[in-house]
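All protein chains but one are shown at their positions in the complex.
Chain naming follows the written order as A, B, C, D and E, and within any one chain the residues start at number 1.
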Amino acid sequence: MSELTHFDEKGQAIMVDVGPKQITERLAVAHGKVYMKPETLELILRGEAKKGDVLGVSRIAGIMAAKKTPELIPLAHPLPLNSVTIEFSPDRGNSTINVEARVKVTAKTGVEMEALTAVSVTCLTIYDMLKAVDRAMVISDIKLMEKSGGRSGHFVRS
Amino acid sequence: MSELTHFDEKGQAIMVDVGPKQITERLAVAHGKVYMKPETLELILRGEAKKGDVLGVSRIAGIMAAKKTPELIPLAHPLPLNSVTIEFSPDRGNSTINVEARVKVTAKTGVEMEALTAVSVTCLTIYDMLKAVDRAMVISDIKLMEKSGGRSGHFVRS
Amino acid sequence: MSELTHFDEKGQAIMVDVGPKQITERLAVAHGKVYMKPETLELILRGEAKKGDVLGVSRIAGIMAAKKTPELIPLAHPLPLNSVTIEFSPDRGNSTINVEARVKVTAKTGVEMEALTAVSVTCLTIYDMLKAVDRAMVISDIKLMEKSGGRSGHFVRS
Amino acid sequence: MSELTHFDEKGQAIMVDVGPKQITERLAVAHGKVYMKPETLELILRGEAKKGDVLGVSRIAGIMAAKKTPELIPLAHPLPLNSVTIEFSPDRGNSTINVEARVKVTAKTGVEMEALTAVSVTCLTIYDMLKAVDRAMVISDIKLMEKSGGRSGHFVRS
Amino acid sequence: MSELTHFDEKGQAIMVDVGPKQITERLAVAHGKVYMKPETLELILRGEAKKGDVLGVSRIAGIMAAKKTPELIPLAHPLPLNSVTIEFSPDRGNSTINVEARVKVTAKTGVEMEALTAVSVTCLTIYDMLKAVDRAMVISDIKLMEKSGGRSGHFVRS
Partner (left out) sequence: MSELTHFDEKGQAIMVDVGPKQITERLAVAHGKVYMKPETLELILRGEAKKGDVLGVSRIAGIMAAKKTPELIPLAHPLPLNSVTIEFSPDRGNSTINVEARVKVTAKTGVEMEALTAVSVTCLTIYDMLKAVDRAMVISDIKLMEKSGGRSGHFVRS
């Protein structure tokens, strides 16, 4: 089971030693989406234009969650993040809001968990703010899209 | 936009007043799943039997995340949770791990966000522990399955 | 020094025992304000109308800070808050933004620290978001305006 | 293994359901001690009288840690604590500082972990503040002394 | 609205990218004050000499709050602080306690929010510990006094 870096040779969970790794500029991009009823999506899009800013609140929640990643993911390293951004794009055809998080750091290890956590909490907050009108929303397709700056090279999802 | 309880009549975000609501026993159940390569799933299932306990660590992360919900979801109420449980069921046909969180409380408001947050962080931790061997895993189908104890009656996902 | 409830008879800091107190509905209202240059105030007010929502972000920060009060104020009790709301009113004459926080709880002790903390962090966030254009802003007049529901009766600032 | 309440019948960790339990007044008292060189103890005792208040800072750390217990102990329940107090008694004969924490709550479950956590973090903070002069200090004898208010009756350490 | 660094060109909140900035030694100094009744001030000053150490507890709260800044201020960067100090000076003429926080870091961005947050929470804790005898205290004049080490040069409040 030596392939799993979060376990030692005895199978015990460890926070892996990143001491010997290089400090480099690192980027991670993650996506996710929230499926909802078409009228719920309209409610968001109207709100963005006027007031009742579901996406504005959810963006703040996602940015703050990126900073909380080492408190949530047991074996994640605490990192001094350089930047976090959250972008939304509505998709009326599929009746979803698509969420993209981009996180950067100058450090010895990468920020894919920060990007994935930011996307997840952004989606959860969208759910929270709209659940009174659409309890059946589904959060899906949370995945890493891109990752660069580490030893493993530039990952781009195909 | 009066249907959205998290905004006042001016469209401003609020933590809604649950003071007038009844203290009742409340339950929420949420599901989610992680898609992975078949060999990654085998790695988990072998680990559970022997060592390198991916699911054990992820369960703890999910339980602790339920307690962190009011820190993550901006307008969620802090609640004295009665219980949190996380169950896993592997699905070799779809090459997924299915995650179920059940959360109970005796309070004036429900715990669906706690259940959904627990599921999300459990899935994120599974991803973290396996990402060295399968960066392309996808977290999906995070959704509320059941909710009881509130004014809105017993919700069961159909 | 027996008048100070947060110290025992030896002068040692304690989290005072609220066990014998009654569970009642309690409310606290606090105010604060941020002095700024007139052009900074215009920047906020334009932003509210269009985009770049300084007040929306600051409101979320204030609501989340109310929930963090027992982590910040050493001898404060953890409480299951019923509601938190933050209101802004611009004052072009004095070139300030006025902030009001209202917090409610059903508990054995009051929420004045929650209301004051919410106001403080709201003002700090306004500062953070505008400091690039107006480093000399001043946060002032943070004070309790009203408090009800406790043994000490209904306090209204005169 | 059914005796261990924090595991279900399959041996999986759970936050046990306290929903059916009674809300009662509960108390827990825990002790601990820090062994140090006699001159380190004198340094503390002089400080308390004059300045450099090692015990004052450590008491605050212990009280705040009691409130953090559910964040630290994975399966502990979040509880609205009624009171926390920390007492010190120096023992020149054994060259130790003895620490006692008392925690009270009105809730469905007890606060022994809060009392033990408060004692532990108080001792760790004493260590931190004195480590520049006495790196070899030892924290010992952290134990529950008394517990009352629960179904299991009144426990007093013999 | 391009002047506001915490918003992108679409007016969306972002944690701004500090990646391209230089790592330098940075300092920020902030002030604040608490207005109180003269007899409340005497209570503090007596306590400092003897027991009931209001200022000692508040100083600890302020130092710990500096470390919590990125959890409180949504778009603040997490930073490995080098030092935090809090100084008090009583002003009997104006019946106030003046508070000064100094924060240092070696990083890509400054610590003015850490200094302002430390001052704010120090003042809030003073309020908390004295509110039983003087509910009408006012926290005022929280402002940046000095800032150095960044691209924008050495700011000293005039």
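Criterion: contacts are C-beta pairs under 8 Å (C-beta built on N, C-alpha and C of every residue); 3 or more make two chains touch, one makes a residue touch a chain.
Computed from a predicted structure; not experimentally measured.
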Which residue of B:I60, B:L124 or B:M137 touches the chain not shown here
B:I60
Using the touch definition up top, pick the residue from A:K37, A:K108 or A:R157 that touches the left-out chain.
A:K108
Quickly run down the residues of chain B that touch the omitted chain.
53, 56-57, 60-61, 64
Touching the unshown chain, chain A contributes residues 8, 12-19, 70-71, 74-75, 77-80, 107-108
Hidden partner interface residues of chain E, rising order:
25, 56, 59-60, 63-64, 66-68, 78-87, 104, 106
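One rule holds for everything that comes next: only the chains that are shown with their structure count from here on.
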Among A-B, D-E or A-E, find the interface that matches C-E: by residue number, over half of the contact pairs should be common to both.
A-B
Between B-D and A-C, which chain pair is linked by more C-beta pairs in contact?
B-D
Report, in whole Å, the distance between the mean C-alpha point of chain B and the mean C-alpha point of chain C.
31
The distance between the C-alpha centres of chain A and chain B, rounded to whole Å, is 16
Two or more other chains are touched by the chain D residues 56, 60, 64, 78-80
